[in-house]
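Every protein chain of the complex appears in place save one, which is left out.
Entry: subunit A
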Amino acid sequence: MNTALPLAAGLGLRSPHIQEVLATAPTVAWWEVHSENHFGGGAPLAVLRAVRERYPVSLHGVGLGLGSPGPLQTAHLEQLAALVAAIEPAAVSEHLAWNRYNGQCFNDLLPVPRLAGAIEQLVCNIDLVQTRLKRPILLENVSSYVVFEHQEMTEAELLAELVTRTGCGILLDVNNLYVNALNHGIDPLTEIRRLPLAAVGEIHIAGHEQCADVVIDTHGAAVCDEVWALLDATLALTGPRPVLLERDTHIPPLPDLLAECAQAQRHLTQTLASNKVPA
């Protein structure tokens, strides 16, 4: 395993629920936060330290832009390194995405064109991050609303290459694969079979929303039946893995999320019952 996450279902923790979590200490195996929300000091760091005293924590970055051309933003990486040192997280993850060109930032998870030069740039940036953090990171597949022409490989093939070259792990987001299946007709299980499955250190599930003729990965709805089924099929291939439920918009009351997280745990428990835990 390339993380210290418990082999159990965890829940994304967003600011509306942090005080309630600290006050009520609900039964959740682990929490994942967006790293940038806790950069710096003050209350944002203090509350995360308090969460960390009681639970394993995963730091999930959304702003490093590992697929961007050129050097990473040093200040961003240094703030991440300081947060990692302060929190001692069970996992650190980022996205297979870019967000910066020519000094300008585009604050979104933009899809990396899988064309000549992409692998070298990604390897360079991932190496830099892993060297600075002194630990491997997990790299997450993203949802995409466009398909670049003449690409040299699928996203899974790119992830496999990056795992080989950098020693990073994979954060497999099955909702993102499902969104890409709906938008572009990819076959999620074919993609998953292209991954080095031993490198999958975490699985994400979330909800999405239909917007005109495109499915958007909003993390703004409950997990749908099809994604639950895809989770089961994925776990059958990978064996048991830490599963995280994400919710970023239309955030419901905490008990609703705890119930959905318990549902994820039941799916994982079924897999645990029928699999030996991988070494």
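Operating definition for what follows: a contact is a pair of C-beta atoms (placed from the backbone, for glycine too) under 8 Å apart; a residue touches a chain by one contact, two chains touch by 3 or more; residues count from 1.
The working rule: contacts and distances are computed from a predicted model.
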Completion exercise
In UniProt, the chain not displayed here, chosen among "Multifunctional fusion protein", "Putative DNA-binding domain-containing protein", "RNA polymerase sigma factor" or "Phosphate transport system permease protein", goes by "Putative DNA-binding domain-containing protein"
Practice task
Using the touch definition up top, pick the residue from A:Gly63, A:Gly169 or A:Pro240 that touches the left-out chain.
Solution key: A:Gly63
Exercise for the section: Consider the whole complex, including the chain that is not shown, and state which of A:Leu22, A:Leu115 or A:Ala236 touches that chain. Expected result: A:Leu115
Handout entry: Candidate in contact with the missing chain, chosen from A:Glu53, A:Glu149 or A:Asp225
Key = A:Glu149
Completion exercise
Among A:Gln79, A:Gln130 or A:Thr154, contact with the omitted chain is made only by A:Gln79
Problem - Positions on subunit A contacted by the hidden chain, ascending - result: 36-37, 39-45, 63-65, 68-69, 73, 75-76, 79, 98-108, 110, 112-118, 121, 145-150, 183-184, 211, 214, 216
